[in-house]
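Apart from one protein chain that is not included, each protein chain of the complex appears where it belongs.
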Amino acid sequence: MRKKIKISSSPLNLNEVIRFIRADENGAEDYFIGTVRNATKGESVTHLFFESYEAMAIKEMEKIADRALEQFDINNIAIYHRVGELKIQEVPVIIGVGSAHRVAAFDACRFAIDTLKETVPIWKKEFLENGEVWVSAHP
Amino acid sequence: MRKKIKISSSPLNLNEVIRFIRADENGAEDYFIGTVRNATKGESVTHLFFESYEAMAIKEMEKIADRALEQFDINNIAIYHRVGELKIQEVPVIIGVGSAHRVAAFDACRFAIDTLKETVPIWKKEFLENGEVWVSAHP
Amino acid sequence: MKVLTFGITKDIIGSRSLEVPSNLALTVGELRQYVISKYPKMEKLKSLAIAVNEEYATDDKRLIESDVVALIPPVSGG
Partner (left out) sequence: MKVLTFGITKDIIGSRSLEVPSNLALTVGELRQYVISKYPKMEKLKSLAIAVNEEYATDDKRLIESDVVALIPPVSGG
């Protein structure tokens, strides 16, 4: 098994991701971890809420993993996303990639998070000190 | 404290790296983990041995961290390297970077591992099925 | 035909789904027009994609009653 995809309303388990990625034939691993930041565009954020269209999001995440395995010289990839309410410092997303050499791991990891933000049907609502907003909804 | 450097003969503690990097003002973290691969240039590897000129290696790792903090829009960086004998799948190096946005974290992490491999006085001996070799020593 | 709503489209419509008369939305393009005409706030969105059977669909895609259809406002995961 070369890819592992998960959407969860519980905290994401980085050790589970690492156990999946670590392998005898890997010399390099890259992990991208998104965390909830305390501010956006100069405004304080109190917390976030993530909603997904889960069945479709899983399919889109699998497409990203398949494309990464095809386009980059990597051995395995995991894409985990959390949904529900998240506080500052909590982790909405983890992407792990394993490869023989480091350049492919970096490139594939970056490709995966960039594409996830463009195609996967997951929506983030920011709760600011003065109100709330669905991120990127409006021009 | 924005940088943390360590050379250790015990297994590197990823959770310690994460605790150092995780911060309210970070929205992105990138972790590069080097692992011992079971083969090199088609030959089986049984294990590796890493030796350092520790006092100088620490200085060079600190220079890399300082340059990364100066050149990239990141908040913090950790560079950990292990020495001694390492088996397949064990971890010689961890680099962690935290930033508000992901591009800076990826760029700084890649800069740090690329530069480490060029400047830090640490040497790797590969133990192959037929003999042993100091990596990169000869043209 | 039942249309699922997510994110800001759920807030605009005030419900997790929307019932659309099938004869008013024979294609994905017609469905979008119907939704925008009924909920003008939808026109203010940066984009409004439509998924059919959990895949992004183009405007000329024909809809049938058994399709699983969903409104996909601009995504913002990660």
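A, B and C are the chain letters, set down in written order, and residue numbers restart from 1 in every chain.
FYI, a residue touches a chain if its C-beta (ideal position, glycine included) is under 8 Å from a C-beta of that chain, and two chains touch if they have at least 3 such contacts.
Small disclaimer: the values here were computed from a predicted structure and weren't measured.
Asker: Which of the displayed chains are touched by the chain that has been omitted?
Answerer: Contacts of the unshown chain, counting the full complex: B.
Asker: Which of B:L14, B:A28 or B:I122 touches the chain that is not shown?
Answerer: B:I122
Asker: Check each of B:K4, B:H81 or B:R102 against the chain that is not shown and name the one that touches it.
Answerer: B:H81
Asker: For chain B, which residues touch the unseen chain?
Answerer: 34, 50-53, 55-57, 59, 81, 92-93, 113, 116-125, 134-139
Following the convention adopted for this analysis, only the chains that are shown with their structure count from here on.
Asker: Taking each chain's centre as the mean of its C-alpha atoms, which one ends up farthest from the centre of chain C?
Answerer: Here the answer is chain B, farthest from chain C.
Asker: Provide the C-alpha centroid distance between chain B and chain C, rounded to the nearest whole angstrom.
Answerer: One centre to the other, that is 48 Å.
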